[in-house]
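Right after this comes chain A.
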Amino acid sequence: MVNPVVIIAITLMAAFSIGIFQFFGKKFVRGVFWLTILFDFSAVLSIAYGFLTGKITKPIMVKIGGFPPPIGINLSVDRFGAYLAVVIFFIGAMAAYHWLNKGIDDPEPKALVLMLLLLLGSTGMIFTQDFFNLFVFIEITSIASYGLVASNVDWSSLEASFKYIVIGSISSTFVLLGAVLLYKFGGSLNMLDISSKITPSRYGGVLMIIAIMFLFGLLIELELFPMNGWALDIYQGANPAVVAILAGGIVKGFYLVFVRSAIYLKFPYILKIGLIFGLTTYLVSQFFAWKQKDIRRLFGYSSVGQLGLLVLAAGFYVGGGLQGIDKTYMLLAIVFFVLNHSFSKSTLFFITDLIEEKDIEKWKGVLKGNKLLKTLFSTSVLSMAGAPPFIGFWAKLFFVLAIPKQYFYVVVLVLLGAVAEIIYYFNLYRITSSDSENCFEIKGSIVPASMNTLVLLGLSFLSGYYFFLYTRISVSTNLLIMMGAAIIIYIFGFSRIFQWVLSLGILSYALYLFKNININLQGFFLLFILVGGLILVFATYPVSKKYSWSFYPLLIFSVLSMVGIALAKEWISLFIFWELMSWSSYLIINQGSKAKKASWVYLVMSAIGGYAMLSGIKLLTSGPNLVPGFNSTAMRYSTLSAILIFTAFLIKMATAPVHIWAREAYGESPDGFTPILSGILSKMGVFGAILTVVYLLPHTAHSSVILYGLALFGALTALFMALFAAFQENVKKVLAYSSVSQVGYILIGIALASSLGYSAALYHTVNHLIFKGLLFVAVAGIIYRTGTSYLPEMGGLIRRMPVTFLAFLMGIITLAGIPPLSGFAGKWLLYSALLEKKWMFILLIAMFASIVAFMYCYKLLHTIFLGQLRDKYIKVKEVPLPIAIVELVLAGLTMAVGIKPSLILDFSDKVVKSLGFYGPGYAYQGAHRIVSKFGYWNAYFMAVFAIGAFIIALVLFFLVKAKIRKVGQLDIGYSGEVPDSPESVHFGYDLYAHMRRAVSPFISPIMENSYKKVYNGIAAFVDYARRFYTGDLNTYAMWVIITLSFIFYIFYKGVF
Partner candidate 1 sequence: MIFFGASLLLILIGLYGALVKRNLIKIIIGLSIMDTGINMLIISLGFVKGGTAPIISLKSLFQKNSLLVDVSKIVDPLPQALVLTAIVIGVAVTAMALSVVIRMYSVKKSIEIDDFKELKW
Partner candidate 2 sequence: MEQTIKKLENIFKIVKKEKGKRENLNILEVEKDSLHAVLSYLRDNESFKHLALVSCVDWIEDNKFQLSYILWSYQRRVNLIIKIFIDRDKPEFKTIMNLFPQAEVYEREIKELYGVNFEGNPTQDEEFVLEDWDQIPPMRRDFDTLKYSNEMFGDRDSEVKKTNIRKIISDYTDEWRRK
């Protein structure tokens, strides 16, 4: 352990002796510099290690000059100071390394001096216990940063520097004023001393003014909203290495000083400051960043927003009246926020320097080539945007959980800001991951960014560990281990077949682990996910070659997170895995070559859903119980919370008003993933919806109205999506709408909340997996062979792919619900359930929707398989073997279930009983005869009847048939003309043009357009409001004074 004074002294000495050392040459100077940094870092690390392991328990107090504290200046290193110093020195070292290896603008020794001074100043600022000394260190830091900011080759850094100087001077004026006035009126400069003399009752009058002045000086440095124009200019104009250390380290020092001063001064209105300035800063900068074109300024907005959030958190931590576990959560939230921001943001700034491109649009395709860079960038962006399992996610979660319930609006606003953050961050990600001809070369060393990311990853695991430790949520260790295994798959990126086999292995192992699970709701879905996942992942191999090496790890990750959802016992853990699923599926969808925009919409909708769920969960918490289980309800809020939680599930199911993401995301996602997206992932919405209806809705006041509304939504979804599907020209988009439409039926079943309804919903869930998995897998194979998903380009493939056609036909028959196969039983159950409740209008719409569905069923069969075969497909082969196997397995399943529905219904019965209903509302007779109140349905008889009648017809035909000649493809009665090419006689484009004339008002994308209008409206507004930052120094300074006056006004008059 090293005396903290030594750190400061040695750094100071080294800094000023560099001027002499430069005569020995550049290398020598660098050596001295690195030695100093190394020494400092190891020193603070040893102290921090001492705190971490518990060897040091009390803050280290150092007297200077032998005077005892109230009289002499002293330093105090506490836990957080030490940690922060480690972070600052680490990032400082990384920034210095980055800068020195940049190669083009080698910093002169002066810059190294300034760098050392900067680190020294900020360390001193953290350590000092004296208000005036604090001012001195602040000034050292500021002057060093003025110089460093000005040191960029770009002349605009001078402008930034000058703005910084002026605002910084004003700020330090206030700090100094506060400090000396404190001395005058408080009688001491020592923090502890003053703290002991101040009681909150003394506030009012002079002390209030002084405290406000002092804290206000620090607030300016913390870049809060109306007075942060200069900070954004620095982010934009200065050298990224300097910005990285400023944003990643120094500002955090100011933050610590601010929080500490507020505590010592016992300032009573710190929460109000947080709520007014912190929250405003957070929201405003998250929205202002939407239309930002300069990437560094965009990150600047993000940094400013994070600082606002931190100030808000500090407000809650210091003045929010938190006690016990809440306080611990908030502290952890703050620590995680700080760490997340420091490491992610500095990485991002390093990367901006490596690419050297400022305009966002020019970042197009940056990440295409470089695997490492892509990993670093994605990790940082994901962590910044709060994606699990990165540290930002846990910070946000702790934060939301810790906020007292009466501040629910804060939760809503913060989550709103988080959505806004996702919007612009992933707009950026969309641009960077899209295809482009641009060629980029990395200028500089990638080591600092990698080191940062490594630390970030380690911290992410640590923070996740802490989360589970503190919340006492139990998570299946097996599951986590298997998720870890996904990383191993990631490493095997060079061999696709290895990845495939490993993925299958993991899924089979999971199935083996959970083989004895109870068949209740969770167990049912668990088996559903694993069996379905295994079958569908089996089919992915041939098509996976088109996609990135991270396809399989993410696939396994998303499937396993679905398992996590099914295994969840509390709402919070459900939320965690829900987010994991959303993010990993987003990353997979994003791999589709045209899916960039689509996946962005999907992510934003998912985020809205996820955060709605989180705020709903927040409402469910009561008192000390911050992790509500499924059974816990806080009666007062339960209607709202049920609706909020339901929003998430509805969005995932893509029902009527929130369906806008579905078409593009399904249509453009990787072909191997679409079956899983449609067959399993959207069923997680079903799972959640059942949970909500069973556990939450019974406690609400208007449950029957809500349920009827849900059923209506479901029915309208089923109808309109079926109608939309008929007018799509892309096979996957047809199936996308079809999926959504089918999920609408399931929603009706859930909303019925009767045993028959649940049976129908569960049956249809499995059935939908069977036939939609079959259809999507077959389509994946077809696209793989033909290379197109555009329907008018296909046709006649029955001649080349008979097996696929057979399977596809069975899938379509099941989809349409035509008797002998398994589709009909689901329809029958659903209609019986509706009849039982006498929901006539829902029944009418649902049945009508199934009629409308025939339109797209025929369209799919015809345009893909029938009609004329094109010349270019004359040599097309049958789909690859894995896909063919999966097709046949699923086709066999639909046939088996069609004859014997009890294969599924046995399971769903158990689920319905475990949900607390007396029985399924129907009875069996001999495993294939279902009897309900209204009649019965004998699947076996129907199958025998249909097959028998078919055989009779066939026999009859062969008895009387004429001499049959199979003619050629183009040999059609064509008015005596000889068709010249298959294309000229193939009818495949816009099959329902005539229908469009009848239904055109209904099929215009009203919802999509209105969402787009809202988005564009907000974007245009924030784009205009951004002009608040005029770039004029006087205006910036003026806003500082105006804000000060505002603060004085509201606090003095007690308006707020």
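As a selection rule, all candidates are chains of the complex that A comes from, given by their letters.
In the analysis below, contacts are C-beta pairs under 8 Å (C-beta built on N, C-alpha and C of every residue); 3 or more make two chains touch, one makes a residue touch a chain; residues count from 1.
On a predicted model such as this, the values are computed, not experimentally measured, just so you know.
A.B. asks: Considering only the touch criterion given at the top, point me to the candidate in 1 or 2 that touches chain A in this complex.
C.D. replies: It is 1 that touches chain A.
A.B. asks: Which stretch or stretches of chain A touch candidate 1 in the complex?
C.D. replies: Chain A residues touching candidate 1: 132, 136, 139, 142-143, 146-147, 150, 155-156, 158-163, 165-166, 168-170, 172-173, 176-177, 180-181, 183-184, 189, 229, 232-233, 236-237, 292, 297, 1026-1027, 1029-1034, 1037-1038, 1041.
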